[in-house]
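A single protein chain has been omitted; all remaining protein chains appear in their positions.
Right after this comes chain A.
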Amino acid sequence: MKKYTLAVLVENKSGVLAKVAGLFSKRGYNIDSLAVGVTEDPEISRMTIVVQGDDQVLEQVTKQFNKIVDVIKVSDIEGDDTVERELALIKVTADVTTRAEIIQIANIFRARIVDVARNSITVEVTGDESKIQAIEKLLRQFGIKEMARTGKIALVRGPNKV
């Protein structure tokens, strides 16, 4: 199984996301992550989809994507030189004895403390997948109460668009 990152430009209309998700489930593809947001053109949204599978299935899914009337463009940017980012919010169990250490870890990862309560600290971290996995692994020892991740977004480096 290989990992693929797809950048999909779609018309900003209802039902597109359901159709895209449906195509994956129909083919038994598991979506690792899916991030959607509006682009520089308010009528167009960009989906960044990370999936695993083989080349043949990916080709078929890409073709099926292109058949969706509201899909404008599908690009496989996995092999390209890209800037990739993901954001995670991690709520960690913390008390007076552990708080300092958690803050120190956050600093090392250039993460930010965005909320503190008597028994918890919420850390905001941005980076590529490996960085987020690394901080998650370190924070796990304190007890992660809750975590939310955006999924990866990516742009190809240089002046070109997808």
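Everything below uses one rule, namely that contacts are C-beta pairs under 8 Å (C-beta built on N, C-alpha and C of every residue); 3 or more make two chains touch, one makes a residue touch a chain; residues count from 1.
Here, contacts and distances are computed from a predicted model.
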item	value
Chain not present in the shown complex, as UniProt names it (candidates "Putative ABC transporter ATP-binding protein", "Acetolactate synthase", "Peptide chain release factor subunit 1" or "ABC transmembrane type-1 domain-containing protein")	"Acetolactate synthase"
Of A:Leu6, A:Ile49 or A:Ile68, the residue in touch with the unshown chain	A:Ile68
Full-complex contact with the absent chain, from A:Ser33, A:Gln60 or A:Thr126	A:Gln60
Hidden-chain contact residue, picked from the options A:Lys2, A:Lys26, A:Arg110 or A:Arg157	A:Lys26
Chain A, residues in touch with the chain not shown (by the definition above)	10-11, 14-15, 18-19, 22, 26, 59-60, 63-64, 66-73
